[in-house]
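Complex shown without one protein chain; remaining protein chains in place.
Each chain gets a letter, A and B, in the order it is written, and its residues are counted from 1.
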Amino acid sequence: MAIATEPPEARGRAAAPGRPSPAGRWRDRLYRLDLKASPFLYIAPFFVLFAAFGLFPLAFTAWVSVHDWSLLSDEQSFVGLDNYTALLTDPYFWNALGNTVSILALSTVPQLLAALLLAHLLTMRLRGQTFFRMGMLLPNVASVVAVAVIFSQLFGRDFGLINWVLESLGAGRIDWQTGKASSHVAIAVMVAWKWTGYNTLIYLAAMQAVPRDVYEAALLDGASRLQQLFRITVPMIRPTIVFTVIVSTIYGLQIFAEPQLFGGAGPNGVTGGASRQFQTLTLYLYEHAFNRGFEFGYASAVAWTMFAVIVLIALLNYLFIRRIRSDS
Amino acid sequence: MTRKPFRTALAAGTAAAMVAAGAACSSEADDGTVTLTVALFGDFGFGPLYEEYMEANPDIKIEERISEFADHHTNLTTHLATGSGAADIEAVEVGYISQYTPSPERFHNLFDLGAEELEGQWLDWKWQQALSSDGEALIGLGTDVGGMAMCYRKDLFEAAGLPVERDQVSALWADSWSDYVEVGHQYLEATDGSYYFESSGNMFRAMVEQAEQGVYDRDNNIVVESNPAIGEAWDLTVEAIEAGMSNGLEAWTPEWNASFSEGTFATIICPAWMTSYIETNAPDAAGLWDVASVPGGAGNMGGSHLVLPAQGEHAEEAYALIEWLTAPEQQLKVFEQTGNFPSTPELYEDPALTGLTKPYFNDAPVGEIFTAAAQAVQPQYQGPLQGDVLATLGQGLGRIEDGAQSPDEAWAQVMSDLESF
Partner (left out) sequence: MTTATTAERPTAAGPSDRRPPAAVSARKRRAYLRLMRNRPGRLAYLTLVAVLFFSAFPLYYSVVVASRDNSALGQIPPPVLPGANLVENVERVFTTVPFDAALINSVVVSLTVTASVVFFSTLAGFAFAKLEFKASKVLLVAVVATMMVPVQLGVIPLYMLMIDLEWTDTLWAVIAPGLVNAFGVFFMTQYLRGALPGELIEAARVDGASTFRIFWQVVLPAARPAAVVLGVLTFLTAWNDYFWPLIVLSSPENYTVQVALSTLAGGYVTDQSLVLTGTMLATLPLLAVFALLGKYMISGIMQGAVKG
C-alpha cells in the first residue's frame, strides 16, 4: 500500500545507521511533539467551539434551575434544590417519564431492527439501487407540516385511514388520541417513520467495511441470507449498532415535535392530551417554560433532571447491547 | 479525490456567510428616517395602510414580518426576556395578553405616550384587557374583536322539528345557555346519530366569560371553587356532555375540517373568522349553514392588541403609528379588506358593518349579529394565569368527553391542578 511521498530526510532517517544528524534530532523532537500534541489539537475544535456556544447555555440553565425565576419578571430568588424536590414529587413528571420511556421502547426497537434488515437488503445489487438508497432519506426531507397533516389523517378517529382498514377487517375503531397505549403506538409510528431511513444509511455505511470473503465462506457452509445477517454482519458492525442504540436512546428520550403535533394546536399539544396520556418529558418542560407564568427556573430543573435520566437509561441500554458477541 | 473540495467549500462558505450576514440593520439611517418593525402572526390587512402612512410621513419606513401563531408568541416571550430582538410593534392575541399584563415594565406604558384620551374609543372590555393589574399602565391598543354568533345547520334543525329561521332560533336561547342545552335535549330526542355541538370547550368558556366575575378576583386569587358562576357553567356543560351532545372534536384536525361538510353536528360557536373558514372549507354545504345570535347574547372569541416592547427605541413614532392603525377609520378599511371585525363601537352604526351579510349563510346579517354580541360583552377581570386556568378547566371537560374520568373525578383533578398554580 502506498502513502504519498514523504520528505526524503524522514525516509532516510529510518535507513541510515549511526548517530542521527542535528537535523535528524530536530525532526525527532518534532515527531514526538506531533505524537503528543496532535490528539489534543484534533479534538480541540470541538471543545473550543463547544466551550464557546454549548457550555454557557448548559451552565446558565443549571444556574437558573436553583432559582425561582420567571422569564418576564426581574426578581429571581435563590431557592436551592426546591425546584428539584418539587418536580420529583410532581406526579405529572413521573407520568411524563413513563410515557417517554414507553414511546422510546415502542419506537426504537422496531426501528433499529427494520433499519438492519433494510440496510442488509440495500447492500445487494438492485435494479434502481440509487433510487432505493436515496429514498431512505425522504422522510427527513418531508416538511413537518405535511407529516402532521398526514398522520392526523391516518390516525383520525372518525375518518382516519387506519380505522377504516380496521373496521373493514372486523376489528373495531380505535380512538388513537384518547388512549394511552394507542397514542404511544401512533407516536412511535411517527418517530419510526422519520428515523428508520437515517439509521438504515448508517448501517449501510458500516456494512461496507465488512469484507466479502467472510460471506463467501459462510455461503459455502449453506448459510441463508438471514443467517448471514445475524451471525456475520451484526457482530462485525457491533460498534455501529451500539452507537445507534445509544444515539436513539438519547434523542428518543427528548422527542418533542411528534407528540406536540399529535396533540394538535390547542392546549392538548402541550399537555399531551387531556389526560396527559402522551406527554413526554420535553413537552412537560415546555409546558412549564412557556405557559403557567413562564417558570423558567422549574423548567431548567426539569432539563437537568432529564439529563440524569438520559444518562441512566443510555447507560443501561449500552450495557445491554454490548452483550452482542463481537467474534465472528 | 482529496478532501480539498471540502476545505475550499468550508473557507468559501465561511467567507460567503460573513459577506451575506452583514451587519445588523440599524433603524436610523443618516438621513433621519426611522424604520419601524411590525411583527404579526398573520395578515392583519395592514399592507395598504402602511403605504398610506408612509406617504403621509416620509421620514417613517415600515417593515412587517409574520410568523406562525404559537411561535410568534413564544418568540416574543424570549425576546422580552432577553431584552433584545422584539419588533417595535408586536401583535398579541387575546389568549396571550394576560400573560404579559402582569409584567408591564417590559412594555412602553401607553399612558405615558398619551393614550388616556383615547379611552372611550374602544369597547370597554377590550380596553381593559391590555391594562396592567393595577390599572396604572396600558400596554396595547386593540385591533379587532371576535364577536360571537352561533352557526347552525338548517337541515339538521329541520329534521329535528326545530325552527329554522334565524330569528326564531335566536329566540330559542336568547336568555341563557340553559335554554341552549334544553334545545339540545330536544334535538337529541328527535334525531339519531348526529351531535348537537362539536366540543364542549367553547361553550364553557363563553359561559364563564358572560359572568360578572370569572376565574380570578381583583386580588388575583383563583376563585374557581367559590365563584358560583363557574360551578354552574361546569355543571351545565357536564349535563350536555353526559347527554351525548358533544362530538368530541379537536379543532383543526382533519375530522373537524370534514365535519362542516359532513354535518356531523348541528351547532357551533362562530366568530367572524370562523364563518370565513366554513365558507372556504365546505363550499358544498352553502345554504345549509345559517347564523343566529349566541345564547345569552354576548360573547367574544379572538381579537388582538398591538403592543410596544420597552426595548424598542422609537416609542413615540411607534405609538403614533399604532394609534393611527387602530383608529376607527383605519379599522373600517381593514374590515372591508379582510373581514376582521373592528373593536371601535362608533363604527357599529356604520352601514358597511351593519349591512354585512354572507350569501353562504343564506344572506345572514352577520354584521348586526357580531356587533350586538361584541357590544354586549361585560368587562371581566383577567388574572395572570387566565389562559392556564381556563385550559385546566377545559381539559377537565375534555377528560369527561373522552370517557377517561367521571365528572366528579375530573373536577377533583382540576381543583388539585389549580393548587399548583
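Note that a residue touches a chain if its C-beta (ideal position, glycine included) is under 8 Å from a C-beta of that chain, and two chains touch if they have at least 3 such contacts.
Just so you know, these numbers come straight off a predicted model, no measurement behind them.
The chain not shown here is touched by just one of A:Arg29, A:Arg212 or A:Arg323, and that residue is A:Arg212. When the missing chain is restored to the complex, the residue among B:Met54, B:Ala243 or B:Ala258 that touches it is B:Ala258. For the chain missing from the display, the contacting residue among A:Ile187, A:Leu261 or A:Met306 is A:Met306, taking the whole complex into account.
In the full complex, chain A contacts the hidden chain through residues 1-4, 6-7, 10-11, 13-14, 31, 34-36, 38-40, 42-43, 45-47, 49-50, 52-54, 56-58, 60-61, 64, 71, 117-118, 121-126, 129-147, 149-150, 153, 159, 193, 197-198, 201-202, 204-206, 208-209, 211-213, 216, 219-220, 225, 236-237, 239-240, 242-243, 246-247, 250-251, 254, 256, 281-282, 285-286, 289, 296, 299-300, 303-304, 306-307, 310-311, 314. Not every partner is drawn; the one left out touches chain B at residues 1-3, 6-7, 9-10, 13-14, 16-18, 20-25, 37, 40-44, 63, 65-69, 71-72, 75, 78-79, 81-85, 87, 254, 257-258, 260-262, 273, 276-277, 280-283, 302.
Going forward, only the chains that are shown with their structure count from here on.
One simple way to say how far apart two chains are is to compare their mean CA positions; for chain A and chain B this gives 38 Å. Note for the complex: chain A touches chain B at residues 71-74, 90, 149, 152-153, 156-160, 175, 177-178, 264-268, 271, 274-275, 277, 290-294, 296. Partner chain A is touched in their complex by these residues of chain B: 69-70, 74, 77-78, 80-81, 99-100, 102-103, 105-106, 250-255, 258, 264, 384-385, 387-388, 391, 394-396, 398-399, 401-405, 420-421.
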